[in-house]
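All protein chains but one are shown at their positions in the complex.
Chain IDs A, B, C, D and E follow the sequence of writing; residue 1 opens each chain.
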Amino acid sequence: MKIRNLCWGLFVIALIVAGLVVLAAGEHSQASKEIAVLKSIDSGDTAWMLISAALVMFMTPGLAFFYGGLVRRKNVLSVLMQCMFILCLVTVQWILFGYSLSFGPTINGIIGDLSFAGLLGVGMAPSAVYATTVPHCLFMIYQAMFAVITPALIIGAFAERIRFVPFCIFTLLWSTIVYDPIVHWLWADKGILGVSGGMGALDFAGGIVVHINAGMASLAAALFLGKRIGYPDKISPPHNLPFAVLGAGMLWFGWFGFNAGSALSSGGLAANAFVVTHIAGAVAGLTWGVLDIIYNNRSTVLGLITGAVAGLAAITPAAGFVTPLGAIVIGIGAGVICYMSVTFAKAKFGYDDSLDAFGVHGISGIWGTLAVGLFASKFVNESGGEGLLYGGIELFFDQLSAIVITMVYSFVLSYILFWIVDKIFVLRVTEHSERVGLDLTEHREAAYTTLE
Amino acid sequence: MKIRNLCWGLFVIALIVAGLVVLAAGEHSQASKEIAVLKSIDSGDTAWMLISAALVMFMTPGLAFFYGGLVRRKNVLSVLMQCMFILCLVTVQWILFGYSLSFGPTINGIIGDLSFAGLLGVGMAPSAVYATTVPHCLFMIYQAMFAVITPALIIGAFAERIRFVPFCIFTLLWSTIVYDPIVHWLWADKGILGVSGGMGALDFAGGIVVHINAGMASLAAALFLGKRIGYPDKISPPHNLPFAVLGAGMLWFGWFGFNAGSALSSGGLAANAFVVTHIAGAVAGLTWGVLDIIYNNRSTVLGLITGAVAGLAAITPAAGFVTPLGAIVIGIGAGVICYMSVTFAKAKFGYDDSLDAFGVHGISGIWGTLAVGLFASKFVNESGGEGLLYGGIELFFDQLSAIVITMVYSFVLSYILFWIVDKIFVLRVTEHSERVGLDLTEHREAAYTTLE
Amino acid sequence: MKIRNLCWGLFVIALIVAGLVVLAAGEHSQASKEIAVLKSIDSGDTAWMLISAALVMFMTPGLAFFYGGLVRRKNVLSVLMQCMFILCLVTVQWILFGYSLSFGPTINGIIGDLSFAGLLGVGMAPSAVYATTVPHCLFMIYQAMFAVITPALIIGAFAERIRFVPFCIFTLLWSTIVYDPIVHWLWADKGILGVSGGMGALDFAGGIVVHINAGMASLAAALFLGKRIGYPDKISPPHNLPFAVLGAGMLWFGWFGFNAGSALSSGGLAANAFVVTHIAGAVAGLTWGVLDIIYNNRSTVLGLITGAVAGLAAITPAAGFVTPLGAIVIGIGAGVICYMSVTFAKAKFGYDDSLDAFGVHGISGIWGTLAVGLFASKFVNESGGEGLLYGGIELFFDQLSAIVITMVYSFVLSYILFWIVDKIFVLRVTEHSERVGLDLTEHREAAYTTLE
Amino acid sequence: MKYIVAIIQPDRMNDVLERLEEKEIHLVTVTSVMGRGRQKGVSTVYRSHKEAGSLLRKMKIEVAVNDEYVNPTIDAIVEGGRTGSVGDGKIFILDLKECVRIRTGETGAIAIG
Amino acid sequence: MKYIVAIIQPDRMNDVLERLEEKEIHLVTVTSVMGRGRQKGVSTVYRSHKEAGSLLRKMKIEVAVNDEYVNPTIDAIVEGGRTGSVGDGKIFILDLKECVRIRTGETGAIAIG
Partner (left out) sequence: MKYIVAIIQPDRMNDVLERLEEKEIHLVTVTSVMGRGRQKGVSTVYRSHKEAGSLLRKMKIEVAVNDEYVNPTIDAIVEGGRTGSVGDGKIFILDLKECVRIRTGETGAIAIG
């Protein structure tokens, strides 16, 4: 155990050192290039992207509280820790090679090469292809926040029963092998699935890349790890619902950076994305509230925020392509579909997706991405497409293909990664540790004092 | 009960469907118009309005925690729920017809017509009259956040004793019948009370529209609903003061979007509003702190944050019209007056304004709005006016009239609405429910687990 | 006691009144000047500075929760109160004279004169020397947030054992006598230590001004006040670690405004500062996590966030001068050095720096400031300098001198101030008060209800 | 001497404490507990997952008294704690062998008050 | 009548309550406590400061029963609470002199149930 941990420490250090070398090499060339083009930067766009990056960063602590409030008292720190640790770990992965794999010059549309490894050439001058009115490094760090929150979503599926170090290793591998390629396919210049030279699937802010992707990995996690002891009937209810509400509020707030920031500039498109994001979140929350009244005779606060998050996730791929009308339909759909998935499907199939990472994010990601194929309109975004409703048939099938491809890729690869990491490091905590709680056994900390 | 809930569900759905039709009709015309004028958008102004809208949205969860920390443990979720539900419900009301009633082309200065219903014509192009350098839909969503937080303020008055579904119905009606017209009077082009073609009353960011308005509705609520069981001496103290501090921090942070965002552009006026907002909050907090020492021999944290909120509320109408000097006086005034109102007036009159929604927001709104008539200066804002201090007599009386008119309108209409909703749905929970707590009886949830 | 409190109240009021007079005098001259130059304001830069100021303000509640979660249940409000009270108190100090002492026209590079007292002439027009593309008053309020958080950092050193009123007096004096001069030396036009006409030391966003300064005052506090009863072995562990994580999340989020905002404009420099800030925080968090595994066999969440804060503090002086390469090294260094300082040095020397204000902020400030002398590069910032790594020897010694000078000044003056305030008002609470907890004895409030 | 343990409704606590005070029974110890009784617990719903929720919040009051105070104590608790509806709780009376005041070391009847 | 106090593992609570229910012992009062026993507490680390952490979370279950229910109660708790590893806890049985139902004022055996 001790030795494994040490190995892992060395591994991280090795990575960092490797990176430093790369970085050092690239410094000068990079810096000199920058000064030339600095004038094409738009200060308003840059201001919006700066704050958007900060907002998306803020979603990770938000998610930590959303999830942390829902687990049992004895596991809350383990969830907070996993979220915050990903913020550190994936940031480092991203700057060393993740960004380059994702957005580096493409190798056959499959993956980026290592040109940008260690942020080589990613400086203050705008990129020629991405976000051309803001510094390239700003686009890079904005995308870093997406790379962070995506694996963090998966935590909801394996919460309360995973060992910490294997979790870290899984995350590092998953980011590299699953997340980076999928980003490349959809968003990179000439990525095979995306619009700029690829199949033509639209994913404005990450319905596929973030939500479907994390959702399928979550399903894999739930199936691979099995149920928590006592699930479903002897698991204590959420230990601190106000924390979950706080987290939802932080997520909603940050989501404006996530979706409206994905316009990569400050103007009409960003405003439209902002508006439809807010609408879809509100409508989906309301929908869940009404369904709760119909089925349970009471509206619950957990239901409301779950619905809102589902709506926000569903509008994500569509935020730059649909009108408020589309947003309302997407919101209602997200509320209804996720309600069904969480209430009936999960109960029926009996897997233990602890905090409904698949049931909420995966499902609403799928719905939202499909909905792009239904409601997208070139009136909103000329570089978008026309959905079924506006007579565009092709887009719909592009969306469908992209969904299926990423679902399969993400699920299969995630499952294999879980399997490998489990074989080498053992993923699941011992029964004793699960009973006592991961805060004490995995982190030697208690979240709250009781005797004082 | 079941049936009523169902009715209400159907009602919401009906509303939505109605809206969809309207929206669908308007889509094309709207979209085509947009492209033409897109160039007049200023990216810096847009960036600031985007983040301001997000900041104001963040105030609603902030308010939820400010209020939620002050109620008893058994009712915290009910307060969080009410705040978050309003965020969803009023957003939908706003896009369907609320925005149009508020800012649509005026019908005799009294109310907007339905031209903008379902966001018809509210697209990416700037409006010709409102916030002309940012997308019209951005102005709309920015205002939506105001429409959300105003009814949320009232929660402070009826907290811990109102039934949830009647609360929702009241909120929907109140937003439509009380909030939307008052917004129109003050802020819409040619509204009867405002500056652009009306009486000439100034309300920069919502002293009248938000604080006086919500404050009077709060007074109506407190009077109509009566006291909580055990009030005033057998009510447990705030169950989680750190939550209240967190909420105050979030509110203060968001208030920069609220006040400085109301400049509707990014420049000197926004900066001035930002500065005076911060000053007034700080000064009022300090004032309360000092009064606390004088009267109670100790400075309390609840006092400090209450004072700060009072100061922030008081500067709201004045933020774009006064200098830092004015802000200091307004801050001190807010601290002193609200301290008196909460400490002595409430005790004297004996109504149960649970969390001092009237005593803090209403009173400081009145004070701040009057203060505009005292300290406004055209040096700060040419489109503003001159207060008494600078020799302007007219403005002072305009402010006074606007205050009285909205106080009466808001109080009377709110009272009537409470009365009607009570007659049909019964507003107040049963005594049993009040004893057990609204979290369990109204929402079937417990905020915290105790046995774990 | 009563009398002292009253005295203090009067003192504050006197200050305010004095200020008002000054303000009133300056109003007109100021306002008239403004209108002339308004056009040179850049809306994008202004948007970014507005939100940056808001973000830095948000760090103070963030710090409150970071610290508040770490103290014992009985003292949490006292910590929240101290943070929030500083927000009010120092804001008032700043607008009345603090800003002028810091950034007013220099008196021999030592201190500003009183030209800007009461914000005289600090209006909507940009300053000729500071942040020339945004309103002068915006630069002023942005700096106000720094003036607020710096003394708030010291709270970590004397938490759980200081009386409230003496604390307020100390803070007021410290801000005036220690903070304002040091700001002037480093950042004011022609300040003796800084780059614009001074020695040439670089401090981008406050490594010296904020972190070293507060850190040395913290050390003085810990030494002067002595240990808490029961320290080190009978002090209960952190009462609410999730609060500390929340606070860390808020701090990290706000830090983007702190560091990237210090570019005072929205462009490449801000983007670079943003990127290196995020990297250093992540790397340092990771480093601490790995060290925790090595030394304690477990990664702890408190360790992770402590490391992240150390990294963020260390990059602060360097954010505008170093590349991502530099940021990685600074991050690793911050993690390692602060880990050592908190784990071994504190234990060895045995002083009770309750929440490691010196051990984390002071130490990482020193490291980061030195690191500027190592890694600064003119490629990043032409108005910066060249560190040792790039062949610049002078800068390194400038940094060293600046560090030593401020360390000595801050430590000695802080110690003297503690001594004086203690002599007159008695700083430390009684033993009884320490046992019962400061919430009850100093503020007459309880943070949480237990019997409900 | 007797050791009296009473389980009451949380919102009756202030009244019970007042009544005890009136009868000069000043010293008490209170704990927040959860109880399962005849009163049906409120069932809760979390994302449509229903919890039986048989346990309800109660307060436990403990009072050690000399024998002559037993009846006044019971009366006070019953008066202050009764709402008349299910869930009002119980009073349990145990024998108290000995009592020590930590501050002084006194024991017995004198230590209890 | 007996007053039974049991200290059990927190995660055994649901089982114990179920077993009690099965034996028709419905009325119980539960408190969250911390215990020091043979089971070694987990030591914690806060910024490298180690805490011995001898205390572990436990649940205290209190049941007042008529004498014929004593054995079923003990059995139920043992069955539901036993994991077989150190830390399972104890059952303490005290004499209960009297019992009063607050709602009705009934006393004795009838009040207990």
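By our rule, a residue touches a chain if its C-beta (ideal position, glycine included) is under 8 Å from a C-beta of that chain, and two chains touch if they have at least 3 such contacts.
Small disclaimer: the values here were computed from a predicted structure and weren't measured.
Asks: Pick out which of E:Ile8, E:Val42 or E:Val65 touches the chain that's been left out of the picture.
Replies: In the full complex, the listed residue that touches the missing chain is E:Ile8.
Asks: Among B:Asp42, B:Asp180 or B:Asp356, which residue is in touch with the absent chain?
Replies: B:Asp356
Asks: State which residues belonging to chain E touch the missing partner chain.
Replies: 2, 5-8, 31-38, 54-55, 58, 60, 74, 77-78, 81-95
Asks: Even though one chain is hidden, which residues of chain A still touch it in the full complex?
Replies: Residues in contact with the chain left out: 450-452.
Asks: For review purposes, identify every residue of chain D that touches the missing chain, sorted by number.
Replies: Residues in contact with the chain left out: 3, 17, 26-31, 62, 64, 94-103, 105, 111-112.
Basically, only the chains that are shown with their structure count from here on.
Asks: For chain B, which other chain has the most distant CA centre?
Replies: When every chain centre is compared against chain B, the largest gap points to E.
Asks: I'd like the angle of the rotation relating chain D and chain E after CA superposition, in degrees, nearest 5.
Replies: The best-fit rotation has an angle of 120 degrees.
Asks: Find the geometric centre of each of chain D and chain E from their Cα atoms only, then give the gap between the two centres in Å, rounded to an integer.
Replies: Their C-alpha centroids are separated by 17 Å.
Asks: Could you state the distance in Å from the CA-based centre of chain A to that of chain D?
Replies: 51
Asks: Could you state the distance in Å from the CA-based centre of chain B to that of chain C?
Replies: So the centre of chain B lies 33 Å away from the centre of chain C.
Asks: For chain C, jot down the residues that touch at least 2 other chains.
Replies: Each of 42-45, 47-48, 51, 237-238, 240, 246, 266, 296, 298, 300, 302, 451-452 in chain C touches at least two other chains.
Asks: Among the residues of chain D, which ones contact at least 2 other chains?
Replies: 32, 34, 44-46, 55, 57, 85 - these are the residues of chain D that touch more than one other chain.
Asks: If you connect every pair of chains that touch, what shape comes out? Choose line, ring, star, complete or other.
Replies: complete
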